[in-house]
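Only a single protein chain was left out; the remaining protein chains are all shown in position.
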């Protein structure tokens, strides 16, 4: 193994042989075509039936900057980030080599292009170096510089197939599917894979102790990006108008909606499109269009990220008060506008929950998986129509733009769209007087009429407030107050229409509870397992799936002596919502926070829990895992 | 008294004679010139040395809709709204008569124009009617319809002078000052006053039991609108660039700044203006200009109301992260954008405190009086420069657009502007390397350099995040996190630069505390007095003057068994901030809320306190007061 | 005006083909100032919609914020309306319009609402050629916030405060022409004879129709020195191409009739008959329209009437290839691909 490596130390530690439980990190240059090769790598592992979770960590530019692709495999099905150093780094970017070398765990492997010698500063004596002359191979094989660059990526995947045991047939099947429509690209790709495989086999007599073995753990599962699932969910949920403005990391939601709508919603004969996708001039316009369409009874949504939500505040307030449905998907990213737009965070909870000046509260949904992205997006339209208010789905870059293993998507064909309380022409005909803001049944939700419904009745001038229950203009303080109180009744009503929390009780003594949401789920669940394994401490957990919080959330917190709230922001934003809305003692909830822009890892959570619970600190989860 | 009234009942209750302690409410049509007559009324009372607080309740249109002017006089110096029915209604608007009749307390007076007979539906048998033929008088006296309308207002003021004892000389002095520059308007105004006086004297042999008596309680005081005080504060605070977009109720802040600046900042010789007032194309642009000017070291501010704050969210987030000073004055109004723009509320706390997506917190200031508007506006520039972050002053329509009695404004001429940590050319020259975001002294605030300061050093590219302490581009997660933590340190530092709370301890047992802020002050103080008088229950109070909250606030809450938080919004927004930021038990704080768009009254607070404290409910404070 | 309108109608009041008098097209009692130009525009809208024989409930009225934006309350009570947020009428309009193509869409805005905070949305709704009538009730000031200069105030026009406006006014007509608007007109609230047929034509145009209507603010911008007062406008107006709206549908081509008259069929019904100006002004030529506008401006004249018309451009519904059936009427079976389709989607992600 060490023949070809620059490692001088003879006693480099050796990793224990391990199957389907390690992390591989690719260090690439963006815009160099590495993404498709890396995806091929992950997909092949998926097809081997092994739980795998790939994550892209990419810069905010288009070409030439460092980008990483971290792939975790885990027979135990842990799909969050593990944290800590990794077992294998595949280094294809000279810019970031120092950092990439440092990323390898003791005994781990640094795979690199040894066409040129490695800088001596990059030599550690506790890791293994695997050099292959990638540049030399591609220069020999290809003339065109672009092909050299592209196939270099495929070649290293081929080498990995040999080194860590990816089934070649799995790679082949991925190549076949990827290029199903450009068939002539298949043979050269297979050939490049083979070249990589052969080169590695020739250079290194035996594969690494990190090995992949076929499993059958991915039956009934797909590998999918959350954004695509959202787009598809909007198609299934009956959205007809998507209005959006490009912004990373939400752009692919609108794009997916358009693609799926083109696939499923174009009339074959007439070419008519039963949907409209409008690239608006900005986010203010996008949400305005959404409100306009929903006002007219056409289901409509927008997708954006934090800066867009900030800009949409005024309109969201209007929709809250005027009681117009709207669906907004916020794929969260880091902090400010000129910040780190390609990094992930869960930091838009406050701005979303209380968007707009004045007293407002908005329904939030927190999906954790692509399947939930699909389902909750579809549900969001029912909830928005039923409650006549904006519904904001908070996903994030990690969920939206990375591929995640998820259960197969399903749809109940008997399901009907819940359009909520809309009066028909006949209803109006039968009515003596229509009261747009009149609460006839005490749930705080009033009937609405749509434009054009009736020649004489039902028309009204939509405004924020300043109107009676019959939508007649008034500036009466009493009417204003009554209306505001009704909105609180409606807020309560919403609880029965939104997704319930997911509760996992494994400790009947109810000492410690952990609350989490969204993309913190996988890492939190793993952390809970690890704490149980390491310290024998069992913790119950609750995954919040929506805001306002239902009684179950309140009960869970009440039941436990101490409750941790895991989230990916600095200011403990979910905790703030919990304390406010459930009127809790702030001290009851201990924040576990992670907000550096990388997806949260199990290690980060374990470390903080151990500290907070005063448990003997583990040396490193990574050690234990490998 | 009843000779001329339509009242049929002979046993109309009689009010006890009362001096300087009652409420007069004028019901007018807006655009009819009543405002200046009503102001004349209030100002004359002010000049009689009597504590007076006038409040306009006006509609969101320009002409022809109902508008009210409520004037409270109180020897005890209670300057908030009292609440309940009023002793005297002056009815000059047929549209709102039914409501206005209902507004009179039993035994009270309804003053109206009896040129035409009163609708019998408006006759109550428990109040007194005072009719004067205002229309007849004006029709006889004036030919021009506009003059008829305008002088009708002056005439009823004259009548009131007789009925409730306004010193005629006080009225004359107000007229003289009002028309100092249009002298020929003085005699006809005096004449109209006299006509009203005479007509009332003739019709009613004796004045009402509600009487005004000269006092000397307004020494060292002015009668002033909060918005004017803000504008003046900005001139004193050294603001040079005001960028704004018209919006009720904040428009007069920018207008006052411009007027005062024109008075004090134009170079007599050159005509050069040492200030810039820019009417921007919208609020996004206004705040952008403010940030641009402050980035360049020119003190700059904007004034707006809720809708504007909503629109400014993205920019406020940028300023927070990029650490650019900015001053924003939010004159709060009710709820949504098409809502009740001419009504008051304190409902922009949440949107202001956490403005922008991402993890952000903003410094807030809460003035309660015009004097504080003046001082805090001036202070805001020091704080913003010192902390390099936006400072948002939250005033409201009640404070901003109504005249309030306030202590004389003062300025310490030895005071210097605190420009905060700005490196000079010489500093840069002496420095090896300038670190824009390097915390050299641990307070979280870093030195900034201004454009053009040095030919070689100090220049940097301002961005939200993605940079090292030396402002070099990086997407490092560690750098990001470190920066975010420093911002928290800075947040803490801010506490020592912002106004301290005002604490009033009258109960050493510390059972009950009341927290209030802004325009809830006067009514809260009165309510505390009333509860003490009626129930013998003493309560301590704390007036919050800024966010983040200082230790004193925490201590005050900790010291008390139960704490009420009085505010003018539905969702208990200050309470939310208190619970979150001080990590309290939500149950410790009981909200006392008022949010119907009218300024909060002592009665509203007393009623809720009595209910919450389970005190025997008083029949009505108004009864007691009158 | 806050006076009640008499509810009595003469029994012989004329009926349109739907059997309705104009009464069926009225709105609530106006709360605008007596004499406000906006009220005249409301009256003209009532006339136009009535005259087009469109049932009032088939109209949607959408506005931003301002005195002008309140005015939809004062016409077509039987139509749904939306008083949205300041400057954003075009986006709400676009969503509503795409969501249900079967209504007649009237967008009501002010010069503040459009030319300052709403400038971006104005430009982009034009670019999409949305099938709507965009009415700017242009008084050169912010009425509702008490009379500040707006961006359409002319340079040198004296404000209520007495100061001359230092900035060149934005000419929304010129801008719309430059941005590719397909129907561009200007009128004056005081000229009902011109305004009503223009409104009818605009409403019959399939695509974006702008009518910039000078509509004096009697309270804040009707004094001497203002270039948006009744007097000034009357003195400086110059009608461009004389235009008739011809209600019946005619062929969709452009015919030259008798040399000086031209008829343009409008795709939503009716047609426009133009009597050209002596100097050969032809409102179907964009370049020419822009030039004529500039020439009038240079002479301090306000060109009114139909300034440009392109009846054949693709409107937004067609650009989007929308079905004839409005999107808001499509049901689950038409929209939801169902579980079987999901199976194929799942398969693609294995």
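We call the chains A, B and C, going by the order they appear; numbering starts again at 1 in every chain.
In this text, a contact is a pair of C-beta atoms (placed from the backbone, for glycine too) under 8 Å apart; a residue touches a chain by one contact, two chains touch by 3 or more.
Here the structure is a predicted model, which is why all the values come from computation and not from measurement.
A.B. asks: So which shown chains sit in contact with the chain we cannot see?
C.D. replies: In the entire complex, chains touched by the missing one are A, B, C.
A.B. asks: Check each of C:79, C:117, C:241 or C:349 against the chain that is not shown and name the one that touches it.
C.D. replies: For the chain that is not drawn, the touching residue is C:117.
A.B. asks: Of B:144, B:183, B:412 or B:441, which sits in contact with the chain we cannot see?
C.D. replies: Here the residue in touch with the unshown chain is B:412.
A.B. asks: One chain is left out of this view; which of B:450, B:532 or B:582 touches it in the full complex?
C.D. replies: B:450
A.B. asks: If I consider the whole complex, including the chain that's not displayed, which of B:89, B:230, B:253 or B:289 touches that chain?
C.D. replies: Of the candidates B:89, B:230, B:253 or B:289, B:289 is in touch with the missing chain.
A.B. asks: Which residue among C:20, C:41, C:132 or C:174 touches the omitted chain?
C.D. replies: Answer from the full complex: C:174 touches the omitted chain.
A.B. asks: Among B:47, B:152 or B:575, which one touches the chain that has been omitted from the display?
C.D. replies: B:47
A.B. asks: For subunit B, which positions touch the chain that isn't shown here?
C.D. replies: 46-47, 222-224, 232, 235-236, 238, 240-241, 243, 260, 264-265, 267, 270-276, 278, 280-282, 284-298, 300, 314-315, 318, 322, 408-413, 416-417, 449-456, 459-463, 473
A.B. asks: I need the residue numbers on subunit A that touch the omitted chain, in ascending order.
C.D. replies: 29, 31, 59-65, 95, 245-248, 251, 279, 281-283, 307, 337-338
A.B. asks: When the complex is taken as a whole, what residues of subunit C touch the one chain not shown?
C.D. replies: For subunit C, the residues touching the absent chain are 116-120, 123-124, 127-128, 151, 166-168, 170-171, 174-175, 178-180, 287, 290-291, 294-295, 298, 314, 319.
Everything below uses one rule, namely that only the chains that are shown with their structure count from here on.
A.B. asks: Hey, how far is the Cα centre of subunit B from the one of subunit C, in Å?
C.D. replies: So the centre of subunit B lies 40 Å away from the centre of subunit C.
A.B. asks: Roughly how many whole angstrom separate the Cα centroids of subunit A and subunit B?
C.D. replies: 45
A.B. asks: Identify all positions of subunit C at which a residue touches two or more other chains, and write them in rising order.
C.D. replies: 83-85
A.B. asks: At least two partner chains per residue is the criterion; list those residues in subunit B.
C.D. replies: In subunit B, the residues touching two or more other chains are 59-60, 307, 337-338.
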